[in-house]
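For this view, one protein chain was removed and the others were kept in their places.
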Amino acid sequence: MATYVARNGIGENQRRVEDFRFLTGHGHYIDDMKLENQAYGMVLRSPEAHADIKSIDATEALALDGVLLVVTGEDWKAAGYGTIPTKSGVRKFKDGSDLKEPPHHAIAIDRVRYVGQPVALVVAESLDACRDAMELIEVDYESLPAVSHQSEAIKDGAPQIWDDIPNNICLDFELGDEDAQKKAFEDADHVITLELINNRVTATPIEPRGALADYDAESGKFTLWNASQNIHANRDTIADTVLKIGKENLHHIAPDVGGGFGGKNGVYPEPILILHAAREIKRPVKWVNDRSESFLSDTHGRDQVSTVQLALDNDGTFRGLRTETVGNLGAFCGTVGPFTPTGGSSRTQGGPFRFDGIYYTAIAPFTNTCPLDPYRGAGRPEGSYQMDRIIDYAAAKLGMDPIELRRKNLIPPSDLPMKSPMGLDIDCGNFPEVFEKTIEISDRAGFEKRKEASEAKGLKRGFGVCMYLECTGGGPKEEAKVTFRDDGKVELSVGTASTGMGHETVFAQLLSGHLGIAMEDVVFRQSDTDATDIGGGHGGSRGLEVGGSAVTQTSRQIIEVGKKIAAHRFDVDAGEIEFEEGRFHVPGTNHTMTIRDAIDSQNDPDSLPDDLEPGCMNISSVFERGIISIPNGGHACEVEVDPETGTVKVDGYWVVDDFGTIVNKMLADGQVMGGIAQGLGQALMENIHYDESGQLVTGSLMDYALPRADDMPRMVIDYYEDAPTEKNLLGVKGAGEAGCVGAPPAIVNAVCDALKEYGVHHIDMPLTPEKVWQAIRDAKAAG
Amino acid sequence: MPAITVRVNGLEVTKEVGARTLLSTFIREQLKLTGTHVGCDTSQCGACVVTLDGKTVKSCAVFAWEADGADIGTIEGLADGDNMHPMQEAFREHHGLQCGFCTPGMVMTAVSLVENNPDIDEDGIRHGLEGNICRCTGYQNIIDAVKTGAKAMRG
Partner (left out) sequence: MYDFGIKNPTSVDDVKTALGESDDGQFLAGGQTLIPVLKQRLAMPSDLISLARVDGLSGISAGGDSISVKAMTCHAEVAANADIKSAIPALAKLAGGIGDPHVRNRGTIGGSVANNDPAADYPAAVLGLGATVVTSEREIEADNFFTGMFDTALNEGELITEISFPIPEAAGYIKFPNPATRYALVAVMVAKFGNTVRVAVTGAGPCVFRVAEMEQALTASFSPDSIKDGMVPADDLNNDIHASREYRAHLIGVLARRAVAEANG
């Protein structure tokens, strides 16, 4: 049965078209691929955090049966390949000098700088042969002093990771008006200071990274299937900048990708290494990471140490905010790594609250750790954590009510549109109403009763809230291309990258809704450099905002062409044609033409007016958004803490989000709930921990805890839909990252609320049972 | 190299397997049933869950030769052509999956949970899924799917 979507596709909880494939075991992920004559690649990774490579001897490995190739830094030097560049949007120090970008080769040359850095690629007939060969490669390392913590790395005398980068500082940064902030601090009755650690975490999509490279010697063309979220931009970097083969010679495709969350955005070394290998051995080469390798080599996220200061008056009025951050970059600049602690973390400082002055400053140093790059939110979770933690901390210190403090200081709708002190264009929204709705649905009134019930069990109950402000949009341009095929199918190609978000459904839903064609007739293509000319991929919650707008724009253009065809048939002016639910008609007549008729006519010159060419309804358009949009929302949560063991159980969770127009609530809910789970993980259990010597201590799922079904509360997700933005064609604001922007502060606030009777007002994430227990113990000891 | 004979989704197959061939590798590489996924190397994630003589196991922690003579059920065996199993339908209805990578293990586990306890409640489902990690959904829609799937399976 064909599914037709009404109302231009908006507001329909369409079930997902990709689900049948995924549910029946017919998804097509990178490790499901096997090409004829395919060889296997495996990466030998550095066990040293910082060391000179004195020599690499692969003689024995190469002599092993089935081993085809060993690639090392020496081969890289000989080939003269380029380095992997950073595309950080912030590129200047405060003083105007350029950011320090060390050479990031796909494989270590002469020196290793983090545990897990590729030292050699082994290619063999089987994975077992690869593993056997790796054990036979002899690498002579000469250890160097290492530093893993950013606060240590910037000290004088710290180990130098790059000879020409003093104090390991890649970049410093400031945003806001320091004079206004200082004046606000002088005028205010109180200045409250809190040191915050935003713990280092990793995206951990359940599908590990992997790729398959093929080389056609005759044409000189490469094909790379890659579990990546950023196919077009990374193609350009890999082909033009690194391998110098010309981007026209690299066909880059992502098959189904099993989750990403930012961790599959950047340009990684391994796909480049296997492209090189495929050309060397003239055979396809596949590489897939083990999970343990993923911990070592997937870019990490967060890892910021901040001093946050809030100035406020006796009546609770916020006056000024100052944040000083040191954000770890790892050993190299990630693809956009330096942007996260600088630009990325600065823009939403101050949240949806009124201030006289805000100032943000950051230092971004290198350390002997895996490079950092965006992880779901990339800076906004850090900003939100700083804002909503300092509010609750100040409230506790000054004996104020954290809910009332927020109420008092929220920017009223009458102030909108406005430019925030950090330069964000806040065009629309109703923060007080979103906040009140959050409090209302969380049944705040029933809290005391639930608290009594917890007390009766010997447990402490706490309530926490967060009112976040986001900015979303990612890459500003996107292409949507529609081709009406002879078999009746409609091919829709978009340059976005869905790794579980459901674009295949929601974009088809939009196209179906606009054109009145059946959902089932839409064939979706994405993440393929042959499918669209440009593609912004994934990142910044941009899918619907930019990709969905592109689909809408192309749909509208198709309708305009269709009107001309209909006008030609009925011999009227195109302006007289109306289009509704898949039909062109001339009002007041019985002249009607279906969209299918128009499509069928598009290749017949006789059916076309003079100004149209055959194939005229096959349209590709590029949508370019204006400025980034501003989602916002309230998170509320209740926790039960066992004071004897320190165990935290999140016992209730409520969210009200303003994502503008909601196109598919079911999918939006899914994004929010998944984001909350990742935020809960960061708040309570996830932690990437390097010891002082730069060894990764949490290198497997045995040591790095992820939330499971019994760690999660039931969540109630609601929306404020009365403030669609005009920054894109759909009125939407990005939904993908908001869950993990709001969850960490809401959860930590709730725990601190539960423990306030002990005098515990802050614990750094993750709030493991031991840390909670220790905080209670310390507070008791301090009296 | 030992030869093993197993029934996979009801069909008998005999294949030679290496000593160190894991059941997951056998299923994916030799039987080309790539719906069974491998998401970790320490047997934590549960993406590789299949049934072995009716019980769920992590196929990455069983050798193929240990399964000699056994009945193996994989995700590919649940649906009847275009008609999905009620549990699969429920996952689709409740948006109990996003990227789809953990999904085969999740669905195999869910079916088994309900077969063993048709009246399973929310707590039981949450505990029953402790060997399956999903990074996308936050689990709530999975829980709701299992409840609906259970109802449908009870008939």
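Letters A and B mark the chains in the order given here, with residues in each chain numbered from 1 onward.
By our rule, a contact is a pair of C-beta atoms (placed from the backbone, for glycine too) under 8 Å apart; a residue touches a chain by one contact, two chains touch by 3 or more.
Just so you know, these numbers come straight off a predicted model, no measurement behind them.
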Displayed chains contacting the withheld chain: A, B
Touching residue (missing chain; options A:448, A:533 or A:644): A:644
Residue ranges of chain A at the interface with the undisplayed chain: 128, 131, 135, 644-645, 685, 689, 697-698, 701-706, 711, 768-770, 773-774
Touch list for chain B against the chain that is not drawn: 2, 18-20, 22, 41-44, 46, 49, 52, 55-58, 60-63, 65-66, 109, 112-113, 128, 130-132
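FYI, only the chains that are shown with their structure count from here on.
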Separation of mean Cα positions, chain B and chain A [Å, integer]: 29
Interfacial residue positions of chain A with respect to chain B in the complex: 15-16, 18-27, 29, 31-32, 128, 203-208, 256-261, 290-292, 499-502, 666-667, 669-670, 673-678, 700-702, 706-710, 712, 714-715, 739
Residues on chain B engaged by chain A in the complex (per definition of touch): 20, 28, 33-42, 44-45, 47, 74-76, 78-79, 84, 88, 91-93, 95, 97-104, 107, 123, 125-127, 129-130, 132-143
